[in-house]
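Report on one structure; see the data block that follows.
One protein chain is absent from this view; the other protein chains keep their places.
Up next is chain A:
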Amino acid sequence: MSETMTGAEMVVRALQDQGVEHIFGYPGGAVLPIYDALFHQDKVKHVLVRHEQGAVHAAEGYARSSGKVGVVLVTSGPGATNAVTGLTDALMDSIPIVCLTGQVPTHLIGSDAFQEADTVGITRHCTKHNYLVKRIEDLPRIMHEAFYVAANGRPGPVVIDLPKDIQFASGTYARPASNQHKTYRPQVQGDMEKIKAAIALMASAKRPVFYTGGGVVNAGPQAAALLRELVRLTGFPVTSTLMGLGAYPASDPQFLGMLGMHGTYEANLAMHGCDVMINIGARFDDRITGRLDAFSPHSRKIHVDIDPSSINKNVKVDIGIVGDCAHVLEDMVRLWRSTAPQVDKVALKGWWDNIAGWRGRKCLAYRKSSDVIKPQYAIERLYELTKDREVYVTTEVGQHQMWAAQFFKFEEPNRWMTSGGLGTMGYGLPAAIGAQLAHPNALVVDIAGEASILMNMQEMSTALQYRLPVKVFILNNEYMGMVRQWQELLHGGRYSESYSHSLPDFVKLAEAYGGVGIRCDKPDVLDDAIREMIDTPRPVIFDCVVDKAENCFPMIPSGKAHNEMILGDAAEDIGSVIDAKGKMLV
């Protein structure tokens, strides 16, 4: 069925046909026709953010918590440039986003017209793909193709730049029979011969470890279920990147915790000492590998990734399998079941004994206090008091983000949203808004730092306007704590510009926005204050005043190897828990 309509109407119709229920945006001259088309319908609901960066992060939170494509609508020029940080964030963390940007009319492109920016030029390097629509005939195809490109293969952000004359032009719209791009066909099914070789290698392993990442979450809930099945079938230990948390349940005894720069001692040493590494949907990021030439020196490596360029990019692997994690895991589970391999039980037992020794160091231990709230304690209590609910957690960037990753236990995928690849301060509040919109009855908490939260604080207005009862839980240490920590460790404690000066009163700020403010600075009343926050059915800013001097451990200093980790002073001494054999592996 084809119909005649304007370009702006086509945009909205295509969104409806894609099943889009919510979009995040901010109006301006170059997108007014689209806003007019939105006005005439109510299938696609528009959420008015307060800054375009917030729109993209909100769409990311929406996408990552729901598995859908997040949609953004912004105007030309400053609207588009404000969206750039969000787009880059989505590219780095492989989040499917379609971002519609207004553009000056085609005949003015290149003339430095009012609010003109070369949006496709600027976003070329921070999108998976982008389009400038120059003919109305191309618009229906591009709209649908963009959703295909954003969601298929390795997901990512796609920009469609829409000149205003195209929005006014009239043409025929028909929903294309297929969304598919004419040539782009990512490979989802893994090569069976390589999967067989991988299973054989796994079966022969003496010191294996699964290293899983955001790719498992992106491949959908069935991928997480298959991962659980495979890990339990094999009996191997499993660790996860920051982006992959929740794909495997954190409370499970086979889970070693997160790995990487602030990962656990046991996870990093297992990576260092393993003989077979099974990477599922992770990308050997430098925060994970540490010093590359010392990375897991004795292992043979299997790498499953949907992005062929991820394989052998940073780390050379023995078996690289291009494919969607869910498909490959399904094959692996089936093969493992049908071949029922005889694993080396004695060796595996020894490996688990080693791991038990490393666990015994209690690398996440910290000195408790009864006068000041330790940030780790605050996250532990937040977790304990919310764990029986449907809870979604977002974060800003800094120490609080790492403590959240270490101390909040995620049992399910899609519950944890953080800016991993780009490390964007200001991500958490808008992402929480997006997640809350997708899950109206869930508890959504942004674990924040007092510095980061100020970067997109304006989104409190959005939360209020749409009655989204997000909770901003600020670990207020009055410092850009992560910067202060590095200055302490690397720059002789010269805290150059890392003190959070002239902070607002967060309680009054919450109230000024029409939300609820809660402050707590005593450990003994923390539980009550957290309960009050949970029970408040409105947006809350919780100013949790914590120890200013606390550092985030364990830590692999950058440029060091996994076995050169620094532990906090509360961890157990190495001599007391590791026997001679264990030390050989360290």
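Brief remarks follow.
The rule we apply is simple: contacts are C-beta pairs under 8 Å (C-beta built on N, C-alpha and C of every residue); 3 or more make two chains touch, one makes a residue touch a chain; residues count from 1.
In the analysis below, contacts and distances are computed from a predicted model.
Choosing from "Acetolactate synthase small subunit", "MoxR-like ATPase", "Ferredoxin-NADP reductase" or "ABC transporter ATP-binding protein", the protein name stored in UniProt for the chain missing from the display reads "Acetolactate synthase small subunit". When the full complex is taken into account, the listed residue touching the unshown chain is A:Gly29, out of A:Gly29, A:Pro341 or A:Gly360. Note on the undisplayed chain: of the listed residues A:Gly19, A:Gly110 or A:Gly235, the one touching it is A:Gly110.
Across A:Lys164, A:His272 or A:Lys471, the single residue that touches the chain missing here is A:Lys164. Seen across the whole complex, the unshown chain contacts chain A at 29, 104-111, 113-114, 118, 120-121, 164-165, 168.
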